[in-house]
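A protein chain is absent from this complex, but the other protein chains hold their places.
Naming follows writing order (A and B), and every chain is counted from residue 1.
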Amino acid sequence: MSLKGRDVISLGDFARKDIDLVLRTARKLEPIAAKHRRTTLLKDKILATLFFEPSTRTRLSFEAAMQRLGGGVIGFADPKTSRAGDWRGETLEDTIKVVNQYADLIVMRNFIEGTAMTAAKVADVPVINAGDGSNEHPTQGLLDLYTISREKKKIDGLTIGLVGDLRNERTFHSMAYGLSNFDVELVFVHPPDASLPDPIAKRISDNGLSTTTVSKLEDVIGRLDVLYTDTTRKEAFKDAGEYEKFHAAYPHINIKTLENAKEGMIILHPLPRTDGIDFHVDPAVDETPYALYFKEVFYGVVTRMAILSLVLGAKM
Amino acid sequence: MSLKGRDVISLGDFARKDIDLVLRTARKLEPIAAKHRRTTLLKDKILATLFFEPSTRTRLSFEAAMQRLGGGVIGFADPKTSRAGDWRGETLEDTIKVVNQYADLIVMRNFIEGTAMTAAKVADVPVINAGDGSNEHPTQGLLDLYTISREKKKIDGLTIGLVGDLRNERTFHSMAYGLSNFDVELVFVHPPDASLPDPIAKRISDNGLSTTTVSKLEDVIGRLDVLYTDTTRKEAFKDAGEYEKFHAAYPHINIKTLENAKEGMIILHPLPRTDGIDFHVDPAVDETPYALYFKEVFYGVVTRMAILSLVLGAKM
Partner (left out) sequence: MSLKGRDVISLGDFARKDIDLVLRTARKLEPIAAKHRRTTLLKDKILATLFFEPSTRTRLSFEAAMQRLGGGVIGFADPKTSRAGDWRGETLEDTIKVVNQYADLIVMRNFIEGTAMTAAKVADVPVINAGDGSNEHPTQGLLDLYTISREKKKIDGLTIGLVGDLRNERTFHSMAYGLSNFDVELVFVHPPDASLPDPIAKRISDNGLSTTTVSKLEDVIGRLDVLYTDTTRKEAFKDAGEYEKFHAAYPHINIKTLENAKEGMIILHPLPRTDGIDFHVDPAVDETPYALYFKEVFYGVVTRMAILSLVLGAKM
């Protein structure tokens, strides 16, 4: 069993054994990051990070992961500094066929759904989807699963709330696909018209997971072992008015919302937790034992170290 | 014979023996890139990449080359993120005198003709011209020569078409200077008023090369061993109307244009092959055996590995 040479486009393509392999490998590599060390595991390799959409976390997390493993990094953080974003309008396919010749692995983020798949089709080297519009963000899902497995010592048997705009947020899509491989109970908390897209809902149903849907977080907070939430993205809405309306109906997290939370519950959030209007998770929550979202960032580096190592076939 | 410490500003400064040295060195280093490995040949060195003009290929190609050789890279991809581009208007000379203290070698791209020479004059470390406006792009010329030598097993004796805006495109200038050292027949295909600048035409004539000029590619396609072409640059024209007029008269490459091509002919193109209006080389051509422009990108990394190693005096 191996992930060598594998594209990472959708967590829907990952079987339970693939996920388990990533989590086991992450556990093995975690001490390198925890002890602030670097190894030479990937010293022969070059990673290209192509960010057509702004990012702090995901880009720096992948670059830190590659650096901890001794590899080299090239890329761009802003398409305007590249021909891919200038007036000539180079196609994504051409850009990928080129970068393909420079690096051993490509990590790409793009505003448009499906672009990661397009890139994977033309690239000879593996492509990792670091977010394609409203579609998916599979390494975020994997790091969320790793965070749960580390903090709760298991995933099977837990009750996990997915709280937010499940329709438009790519993080929920990847996380839901990932969780569909586990024996968990899912609780969906979202405004009207914000349920998971059909193919993902079908996968969860096909895999026999038990699910509940509510509109108010307060009604289910006491049952959750994990509260998984993400900020809404303005880009997912046609106009500012629609966004503001949705924002008002959107479950925000604060000390009051958490009043009846279970002991040991953990809150995960891909961050940022601001949404252009206010805090989606109130900073007062940071001081509670529930807040795992900054530690999750650390587990993110560790999980990406595992993904890079596995896809590049590092001998461990 | 050595290129140690040498600036690479114009291919007009390169003698046949200099070019041969680059090609031989590239051949020696090619396996490192081909096998997706890195060495420690330049582990002691730092490259600064100063891109005042956007680039995907050239910047990432140099950075990949340096990383394959174990060296470090610093620099900027966007002058607006640097004092060189802010309101204070730091002069190029001052920027170079500063960066000069940080790196062992400077690679620079700039919108303005002659800036590479200006930089070389004030820098203590070698400067490599990665494109200065409409003037030159010498490492592109070297990688094109390497591509020909690898794919056709020789350069001398070939018939090579230069197809496009020979007046304004820097890639043609460097390539023509490079080819002037070889025993080749040159076929120029261009719209009116788009012939090579006088000093380059004179060099070719002084070196006794046989040349032909036509306006239609179809008239000569059957004779060419190499079709070397590049997209027009909007920046080279005073207004959009003039650019569109020129674009209409400009030789585009598609399946029909290639109908009578010689077996074994190869098409080289520095890319991107889009020009803001349409495809300069039709994607259908990619599927033909003539299309070498993506493999050329790989040879580009290899050639730049050779140039970096030679200029930095690496012991090989």
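To be clear about the criterion, a contact is a pair of C-beta atoms (placed from the backbone, for glycine too) under 8 Å apart; a residue touches a chain by one contact, two chains touch by 3 or more.
Small disclaimer: the values here were computed from a predicted structure and weren't measured.
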item: Contact partner of the left-out chain, one of A:Phe51, A:Tyr102 or A:Tyr146; value: A:Phe51
item: Touching residue (missing chain; options B:Val99, B:Ala120, B:Met175 or B:Val189); value: B:Val99
item: Which residue of B:Arg24, B:Lys80 or B:Lys154 touches the chain not shown here; value: B:Lys80
item: Of A:Thr25, A:Asn100, A:Thr118 or A:Thr231, the one touching the omitted chain in the full complex; value: A:Thr231
item: Hidden-chain contact residue, picked from the options A:Gly12, A:Gly89 or A:Pro272; value: A:Pro272
item: Footprint left on chain A by the chain that the document does not show; value: 36-38, 51, 54-57, 60-61, 63-64, 67-68, 73, 77-78, 231, 234, 271-276, 283, 294, 297-298, 300-301
item: Residues in chain B touching the chain absent from view; value: 43-46, 48, 72-76, 78, 80-91, 93-95, 97-99, 101-104
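Everything below uses one rule, namely that only the chains that are shown with their structure count from here on.
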item: Gap in Å, rounded to a whole number, between the CA centres of chain B and chain A; value: 40
